[in-house]
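A single protein chain has been omitted; all remaining protein chains appear in their positions.
Then we have subunit A:
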Amino acid sequence: MAKVLVVTSGKGGVGKTTSTAALGAALAQQGKNVVVVDFDVGLRNLDLVMGAERRVVYDLINVVQGDAKLAQALIRDKRIDNLCLLPASQTRDKDALTEDGVARVMEELKEKFDWIICDSPAGIERGAQLAMRHADVAVVVTNPEVSSVRDSDRIIGMLDSKTLKAERGERMEKHLLLTRYDPLRAERGDMLKVDDVLEILSIPLLGIIPESQEVLRASNIGQPVTVSNISSAPARAYIDAAKRLQGETLVVTIPADRRAGLFGKLFGRRAA
């Protein structure tokens, strides 16, 4: 039975696209058939983060409007066979996405894949609502920072009212993915702690992605972080999160990158 997952946050820049790519790749690496769908029409970036920007021919809107078949628009990942990307359009307007058209594409995707991961645009407008419309599961990406937590709260409210699942009176499964977390700063009392965010948002925790330079390095070279460096701290956190999405019960930890040696201690601090 196919599952539709929306990666959403309200606020921009918190790591939706990074998380979509990493979770999609991790689920595929765990043997599932996965498609990641970019809903950010006009500002697509999932193709770039996945390293497929030069292979885009047709996009979601072409399929929605019947100008291309789904199979023509899907881009198969070069490293992971069972991972596909359905890119967004870069030139069209968000209004080109119709609700019926998206519903049709979703039905077709459900026949081919185990997981359909929808990368939501920022904001709470039409684009974000269409991305969450068909979801069975939602991953709410949040930074331990006041504006992000506030926007996540708003998005949680919308997940409970504007989705098909909510309208049918069913309970939307929601998970918190806390990204860019710095345990040292939280311990010092200068960053909201995991428990603070959990208490405020009161949804279950899917994972904690520690702040790490590996995330930027991965997007620089167009690879999901679980592919570029599978043993890095963020990759391990995403891999565990993907396992939890499949129902595994794992204790949530905050993985740490290898401790910096003397060289790193002397010169690595400049980046902090």
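What we mean here is this: a contact is a pair of C-beta atoms (placed from the backbone, for glycine too) under 8 Å apart; a residue touches a chain by one contact, two chains touch by 3 or more; residues count from 1.
In the analysis below, contacts and distances are computed from a predicted model.
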Among "Peptide ABC transporter permease", "Spore germination protein KA", "Cell division topological specificity factor" or "Sarcosine oxidase subunit alpha/sarcosine oxidase subunit delta", go ahead and choose the protein name stored in UniProt for the chain not displayed. "Cell division topological specificity factor"
Touch assignment to the omitted chain, from A:V4, A:V105 or A:V149, lands on A:V149
Of A:M191, A:I209, A:V227 or A:L245, the residue touching the omitted chain is A:M191
On subunit A, what residues meet the omitted chain? 145-146, 149-150, 153-154, 157, 161, 186, 188-193, 196, 200
